[in-house]
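Let me give you the structure first, and then I'll get to my questions.
Every protein chain but one is kept in place in this view of the complex.
For reference, chains read A, B and C in written order, and residue numbers begin at 1 within each chain.
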Amino acid sequence: MTIRVGVLGARGKVGQAICAAVEAATDLELVAAVDKDDSLEAFTEVNTQVVVDFTHPDVVMGNLKFLVERGIHAVVGTTGFDAARLDEVRGWLAERPETGVLIAPNFAIGAVLSMRFAEQAARFFESVEVIELHHPNKADAPSGTAYRTAGLIAAARERAGVGRSPDATSTELEGARGADVEGVRVHSVRLAGLVAHQEVLFGTQGETLTIRHDSIDRNSFAPGVLLGVREIAARPGLTVGLDPLLDL
Amino acid sequence: MTIRVGVLGARGKVGQAICAAVEAATDLELVAAVDKDDSLEAFTEVNTQVVVDFTHPDVVMGNLKFLVERGIHAVVGTTGFDAARLDEVRGWLAERPETGVLIAPNFAIGAVLSMRFAEQAARFFESVEVIELHHPNKADAPSGTAYRTAGLIAAARERAGVGRSPDATSTELEGARGADVEGVRVHSVRLAGLVAHQEVLFGTQGETLTIRHDSIDRNSFAPGVLLGVREIAARPGLTVGLDPLLDL
Amino acid sequence: MTIRVGVLGARGKVGQAICAAVEAATDLELVAAVDKDDSLEAFTEVNTQVVVDFTHPDVVMGNLKFLVERGIHAVVGTTGFDAARLDEVRGWLAERPETGVLIAPNFAIGAVLSMRFAEQAARFFESVEVIELHHPNKADAPSGTAYRTAGLIAAARERAGVGRSPDATSTELEGARGADVEGVRVHSVRLAGLVAHQEVLFGTQGETLTIRHDSIDRNSFAPGVLLGVREIAARPGLTVGLDPLLDL
Partner (left out) sequence: MTIRVGVLGARGKVGQAICAAVEAATDLELVAAVDKDDSLEAFTEVNTQVVVDFTHPDVVMGNLKFLVERGIHAVVGTTGFDAARLDEVRGWLAERPETGVLIAPNFAIGAVLSMRFAEQAARFFESVEVIELHHPNKADAPSGTAYRTAGLIAAARERAGVGRSPDATSTELEGARGADVEGVRVHSVRLAGLVAHQEVLFGTQGETLTIRHDSIDRNSFAPGVLLGVREIAARPGLTVGLDPLLDL
């Protein structure tokens, strides 16, 4: 039996890509594509089981309240969830304990897995550095993902009592050794022809382990969203981040 | 307090490297270095707590029996353990339930981690291929590690109901698409200037994840052996493979 | 002073990208955008200096004859040029010796450079192998570029008296060692999430040199086309392939 899926924000660029991905999946059925001028009732009229919401921080809370009250599961990529908003969602879910809501800042499975693997590997190697590579129009360096990755690595090493990576540098041209994010060196490359890439390098005596993620397409969130759609009914309550669904 | 460590096969190439690594570690003390003409009593005389055995299939069972009977923990890299041998070791350990024995075919932490990560990632991607790269004097293609990696990936995908990687190839020059190991394509590169390297490539819409392991030194087993030495006292009974010690 | 540029096939996907690239370049001026229902006279009316032709084998010869007779330089990416067609173009150019025509099968500068570098490096290394990686919808393996690259490498090694790459493989699972293209091993990876990539690996004692080209966008021909537009006036007669313009 197929899952009956609705999409909110269906005419946006991301929403269109999700509609296409749902339609291409043989185990999912797209039953309602709703955008800002449409009524949310469209979902209840066709017995929607899961709704995907990639809309806007201004409207997402209203959407979620509507869905949870009607026992419709939700997979949410909209940004802007702080602790207060997450608590509010948990409050609604307490009234409808069989309903599941997944809120995730990043649906690119490859990105989520590389952060997880980097965290797991962190304490087994003397050395670690991060290189992130992006198109030259990016305003911030390092990238948000590199900050998060370095933070996870640093915390894992601290928990295991592993010290800083060895480094005998005594003469450095300013900036050569990268930025220091909680003790982990991070290098940011900006190059025409790239999109979004990251490499985590681990090293110990005689061997290195490299975890590399390449994203060349804005649609790389689609497989992660579909995973959420398929799994959320089995996970009542609030799930934050894609990690728990990966069952690693 | 330091751990009192003995080494068996101490004058071999691998044994020498292990002795050096133990001596370099501040939390370990090398108390006995034994080779084939020496008596195993050397270990008991100095209250050895853990013995590392990189010897030969012909003598390793005698070594292990001696050690287990005396409650000395063992970390074993010697090859040739089949199910019957492992059962025999389990029998000895039943008599000395507080003693721990670790037997592992591969102590390179990077290799062990990359296999584990590859297995974990396998079901989240449409496509997967393995490229292994070695020096040109290697006799077999693919490498044993590539066979094992592809086997783990194939099993994980089958458990999750993921089909074969998509492939529209209709015109192929013989061999271009690599070897088929349980449905996973494996490519073997042989090149002067290389030692032992492996890349597992995963891909789905718009993104790829690459796990690469490079080993350029025969001493890359040392960090894994030291991990075993430090952990084995806390793991009574028989442990096979380094994985359980990694606590992933 | 800017160069006055016309585009033939201007409403096609490639043609649109070229029009946009010309308009974005400060030293070029787009003076005529012509497609199949338009008259070629549009070029002469506005004193076009160089015309870019990405049209169809059925019409390109007529286009070129028109342009050469009027002394308009041409940069041609249309396919289907065999020796007979090239000779015919040379015949027209003999009448207008100040006019330049560039006909190239590949305008991606990175691809052209990597083939050239691979050819130059070929004779200095004991070992060489080629890995090409593409999206899984590709029908042929190896790719045309990999065939050409391996052929150039093989010829360069033969001229220099360099033998085959060393290879001690005695046990091979069928296909593991790739395809044999004129004595050079070529491996073809097909993976979702990739577009078009190629790696040439050279190795000798203790060192390797890798030349990698990644193409993730159909517009990667644009910089090569603009290079042709800027240089062709200084190169009267027929030029085949982008290489001569690179002045390596």
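To be clear about the criterion, a residue touches a chain if its C-beta (ideal position, glycine included) is under 8 Å from a C-beta of that chain, and two chains touch if they have at least 3 such contacts.
What you see is a predicted model; the values in this text were computed from it and never measured.
Enquirer: Just name the one of B:61, B:86, B:162 or B:216 that touches the chain not displayed here.
Expert: For the chain that is not drawn, the touching residue is B:216.
Enquirer: Of A:61, A:141 or A:248, which one is in contact with the hidden chain?
Expert: Hidden-chain contact among the options goes to A:141.
Enquirer: Sort through A:94, A:160 or A:191 and give me the one touching the missing partner chain.
Expert: Only one listed residue reaches the unshown chain, and that is A:191.
Enquirer: By the contact criterion defined above, which parts of subunit C meet the unshown chain? Give residue numbers in ascending order.
Expert: On the side of subunit C, residues 21, 108-111, 113-114, 117, 120-121, 124-126, 202, 204-220, 222-223, 227, 246, 248 touch the unshown chain.
Enquirer: Pick out the residues on subunit B that sit against the missing chain.
Expert: Against the missing chain, subunit B presents residues 193, 195, 214, 216-217, 220.
Enquirer: Applying the definition given at the start, please give the residues of subunit A touching the unseen chain.
Expert: Interface with the chain not displayed, on the subunit A side: 125-129, 131, 133, 136-142, 165-181, 185-194, 201-208.
Note that in this section only the chains that are shown with their structure count from here on.
Enquirer: Select the chain whose centre, defined as the mean of its C-alpha atoms, is least distant from the mean of all protein C-alpha atoms.
Expert: So the chain sitting closest to the middle is A.
Enquirer: Using CA atom averages as chain centres, what separation in Å is found between subunit A and subunit C?
Expert: The computed centroid separation for subunit A versus subunit C comes out at 39 Å.
Enquirer: I'd like to verify one number: the distance from the centre of subunit A to the centre of subunit B, where each centre is the average of its C-alpha atoms, in whole angstrom.
Expert: The answer is 33 Å.
Enquirer: When the centre of a chain is set as the mean of its C-alpha atoms, what distance in Å lies between subunit B and subunit C?
Expert: Here subunit B and subunit C have centroids separated by 47 Å.
Enquirer: Would you pick out the residues of subunit C that each touch at least 2 other chains?
Expert: 193
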